[in-house]
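Our next item is chain A:
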Amino acid sequence: MRDVGIHILLLLLLPPLLPGVIGKTKAFFAGRVGPPLLQPYYDILKLMRKGSVFSVTTTWVFCAGPVVGLATALLAGLLVPFGGHRAPLSFPGDMILFAYLFALGRFFTAAAALDTGSAFEGMGAARELTFACLAEPALLFGMLVLAKLSDSLSLTGMLAGGYPLELGVTAPALVLVAASLFLVLLAENSRIPFDDPNTHLELTMIHEVMVLDHSGPAFGLIEYGATMKLMVTGAVWLRVAMPNAAADSWLGWILFLAGLLGLAVVIGVVESVMARFRMVVVPTFLVAACLLSAFGMVLLVR
Partner candidate 1 sequence: MQTWVDAVLVLVLLLNFMALSAGRLRTLIRAVTVQGVLLGLLLALARGKWELTVLVMAGATVILKGMVIPRMLFHAVREVVIHRETEPVFGLMASMLLGASGTVMALLFSGTLPVVHGNIGSLVAPAALSTVLAGFLILMTRREAIAQVVGYLILENGVFVFGLLLMEAIPFLIELGVLLDLFVAIFVMGIIIHKISREYSSVSTRMLSELKE
Partner candidate 2 sequence: MVWLLILIPLGFGLAAALVSSNRWRPWLVTAGGLAHLVWTGWSLFGGLKPALAGWLALDPPGRIVLGLVSVLFAVCSLYAPGYLAERRERSNRVFCACLLGMLSMMTLVILSQHLGLLWVAVEATTLAAAPLLYFNHTPRSLEATWKYLLIGSVGIALALLGTFFMAYAGLGAGEEPTLLFGDLAVLAPRLSTPWLHAAFVLLLVGYGTKMGLAPMHTWKPDAYGEAPGIAGALLSGGVTSCAFLAILRLYRICRNTSEAAFASHALILMGLLSMAVAAVFVIRQRDFKRMLAYSSVEHMGVLALGTGLGGLALAGALLHVITNGITKGVMFLAAGNIHRSYGSKWTEDVQGAIRRLPWSGSLFLAGFLMVTGSPPGGPFRSLFGILQGALQGGHTAIAISFLVLLAVVFIGMGTTVLRVVQGAPALSPDPAGSREKACLVVPILLLAGLSLWLGIYLPAPVEQWLQGAADFLEVVPS
């Protein structure tokens, strides 16, 4: 019960900290002071206090986009175990639900974008969905590898760790999946090198262009949902990268927190040292991510 409480508390409160850490890291690399660590919290609170403007062409779909986006992220967060602890919700096959929750959120975000009738947002939606088509198989292949390794079909079981790591077969497979999921993580959360979360009004951006017409609390929900998605995918990735760091105690929570913050720093470093990919090579890298995890699976089931 204690762990469930901590889980929900972390899921609700921690997410905006991660972009703050990323921002600080990037500022450090650029030699700036950068915004405060808690800036994302301030931003979201500020947006919540503002009024909303809705275009007259929009319908309820436009309002549903941010809400569903946040709800799916929250639900997905309840399915994923944080650290070595059990997830609050878990049942065999919940990994499929996990993948489809993301798809559902994406569907509604894209639908909301299309609902505005703006060509610009339609373009963003098209790109988002195209790239998602390639990111999702990578995620599923990775999940299959984990399911095969752990003989379990629920996320809690799959990410519980404790499976034997042989240098020849399982370790390479796991490393491949970790590499693949890292690419997926960057792509899903629209980070550099796939997308640049800081640009607006640029012809090559993907995610940000879809939410241009949202304002006020709705936009706050979108931002909050995005940070939560980052945390949830980060939590999955952490368990793949460090599968056997299972400590079912306070130590586990501390390790989890440290890992998550470390991941944020790593993302910040990646964003600092890399340029964004040209739009045409993004699919190539996502296909590479698919192949990595597929190859991991082939290694295992051979």
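These made the cut because all candidates are chains of the complex that A comes from, given by their letters.
Everything that follows uses one rule, which is that a contact is a pair of C-beta atoms (placed from the backbone, for glycine too) under 8 Å apart; a residue touches a chain by one contact, two chains touch by 3 or more; residues count from 1.
Predicted model only: the values in this text are computed from it and were never measured.
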In-complex contact of chain A, chosen from 1 or 2: 1
What residues on chain A touch candidate 1, complex-wise? 166-169, 171-172, 176, 281, 283-284, 287-288, 291-292, 294-295, 298-299, 302
